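One chain of protein is taken out of this complex; the other chains stay put.
On to subunit A.
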Amino acid sequence: MAGSRRESVGSILTRLQGLLRAGAMKAEDRPIWYDIVKAKPPKPVPPHREVQKILYPEDFVRARFYKTYADPGATVLSNENSKSIPQKFVDRYLELHGKGETEPSRLFEETTQSLAAEGVRLITHEERAAARGKSQVTNKSQASAVTPETTEPGTSEKVKVKSPSQKVDIKGLFDEKS
């Protein structure tokens, strides 16, 4: 097609209009898109603005939850109806906050107690560290049953702390596969 190949100058519409105005292209030779783009031009670009960070009130509750309590374990993502323990905690916290009966400074402890009454046991980082120390002692005594990876701190602490019997299951699982 005839016309300037300087794509940075104007838009395709203005460049084609230039061709038509100057007579370089006859009106009946104009491309199919011309009438459409002229009738429905691109929408103007909104002005630039600073991109804000997105934060929600529950973020602060969740941050304090993870600061205080150890990771409560895996969450089933396939089931959308089941809520994870941190989510339950956040919901309960906001619920208690909404009621307004509890003092803001006591709200966090109240939430923990409220969940404990339902059987959700939360382990703090200190408790977990203590439990890990204990399990490491037991691990050393049964060194033959433990692979080198599981003795490394932090890699599979969930398995170690929660149920030592599960560790044996995993071992068995690998044996079956191999």
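Details
Note that in this section contacts are C-beta pairs under 8 Å (C-beta built on N, C-alpha and C of every residue); 3 or more make two chains touch, one makes a residue touch a chain; residues count from 1.
Quick note on the criterion: contacts and distances are computed from a predicted model.
Hidden from the displayed complex is a chain whose UniProt protein name, among "Alpha-1,6-mannosyltransferase", "Mediator of RNA polymerase II transcription subunit 18", "KLTH0D06248p" or "28S ribosomal protein S2, mitochondrial", is "28S ribosomal protein S2, mitochondrial".
In the complete assembly, the contact with the undisplayed chain comes from A:A39, out of A:A22, A:A39, A:L77 or A:V137. Considering A:G3, A:P57, A:G73 or A:G133, the position touching the chain not shown turns out to be A:G3 (whole complex). Checked against the full complex, the one of A:D29, A:E95 or A:E127 touching the unshown chain is A:D29. The set of subunit A residues touching the chain not shown comprises 1, 3, 5-7, 11-12, 15-16, 27-33, 35-37, 39-40, 42-43, 45-49, 51-54.
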